[in-house]
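Here the complex is missing a single protein chain, while all its other protein chains stay put.
Presenting chain A:
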Amino acid sequence: MSGLRKWLRHSAAVAVSIAALAATSATASADTTIKWLHLENQEPVLELWNQIVDEYEQANPGVTIDMQFLENQAFKAKLPTLLQSSEVPSMFYTWGGGVLKAQGETGVLRDITPALDADGGKWRNQLNASSIDGMTIDGKVWAAPTQTGVVSFFYNKELFEKAGVDGAQIKTWDDFISAVKTLKDAGITPIAGGGGDKWPLHFYWSYLAMREAGQDGFAAAKAGEGNGFAGEPFVKAGELAAELGALEPFQNGYLGATWNDALAAYGDGRAAMILSFESTGRTQASNSTDGKGLAEDNIGIFPFPVIEGAPGVVTDNLGGLTGWAVTKDAPPETEGFLEYFTSPDVAKRWSAVAKTIPVTKGVAETITDPLLKVSAEALSKETWHQNYLDQDLGPNVGAVVNDMSVAIMSGQISPEDAARQIQDTFELENM
């Protein structure tokens, strides 16, 4: 019996100390904490972000910014539950599009329009208008845009030269296919692909569909006109993707490779090309085996080729518009921090380190990095900006697009069946 009493006394003591602990932590959090959930794993970028956080904290006493990291795929998987839990972050990374729309519709996000328009629209005037439009759904701005970009082909000049291919001369899809063949004949792996993550291959299908359908055809498919995504241009896009896949242009084992594996294959010089983001100059280096990757002057860029006779033009870009969504119960200082984060001075520093193209007015023009400049110029001249389809079409249809892109290119499904499946899912989602 005495044992029991002792046990009870001990548990009471423990309970009291836990309560005391909870009380102290409650007083400590009387100050504001902004929980910043991000996916950034590059050391130099994080270093800069920590600096920016320090600066903001010093200028705003009582505000703490708590950075939380989740790996890309884990982030996508965890976010829906996280947003409805008590651990909800104040701001988190977003690719915009259908995923942001789904989040906005369910009331977990905060409309940041008032913050943008405060002080006579001080923050709004700081950003490119089109980027704000990209984050606007039904008249409400659900996220602060920070960065834009374009997907294009990056190539290894040395390997191209060895095979006798001129990257600057690749204008049409036929040019591209013959370049792939020439590289293969020279014993060089033409393309680095990340089929394990799936989305890196959806760039091919998306771009081909954009070229085949053109902006109007795409808009019609989204509006459910005609056969939608099961229509002729989309089947044709699949056929071209399948033809490319049949040439076996990717590195061995690409179906199990992650995006980082693909960047490593390109950065190590084990593959001659990669269809990738504007920041590839930096990411190929950090993912390469020696940590240095290809020298900058060994990297060339060309836009995704056009298809002869199809309506899509070379200035139609596939690329992201990414930013930070603010959650419903986030402290009001969150918007203040985002305004600081997108201010011209910070945006310039960030662009220099992360090799990104900020949407802050006047920053893209000042970019000096030669590779990034090519992407920035492509963006400044673009005729149509299509957001990544796996984000734009929402989480479910987007995932099917990714699945089908891999399945088509690895020859597991016919282009007709793939287009049909995308359309079926699209109809189910939008019924």
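Side notes on the structure shown:
The rule is short, and it goes like this: contacts are C-beta pairs under 8 Å (C-beta built on N, C-alpha and C of every residue); 3 or more make two chains touch, one makes a residue touch a chain; residues count from 1.
Throughout what follows, contacts and distances are computed from a predicted model.
Hidden from the displayed complex is a chain whose UniProt protein name, among "Pyruvate dehydrogenase E1 component alpha subunit", "Sugar ABC transporter permease", "Circularly permuted type 2 ATP-grasp protein" or "Dihydroxyacetone kinase subunit DhaL", is "Sugar ABC transporter permease". Contact with the chain that does not appear here is found for just one residue of A:N50, A:Q84 or A:S178, A:Q84.
Only one of A:G226, A:G253 or A:G362 touches the absent chain when the whole complex is considered: A:G253.
Set against the missing chain, the residues A:G149, A:G195 or A:G336 yield one that touches it, A:G195.
Of the options A:P311, A:P331 or A:P395, the residue whose C-beta touches the omitted chain is A:P395.
Panel shows chain A; residues 76-77, 80-81, 83-84, 102-103, 105-108, 195-196, 198, 252-257, 395-396, 399, 403, 406-407, 410, 412, 428, 431 of it touch the chain omitted from the view.
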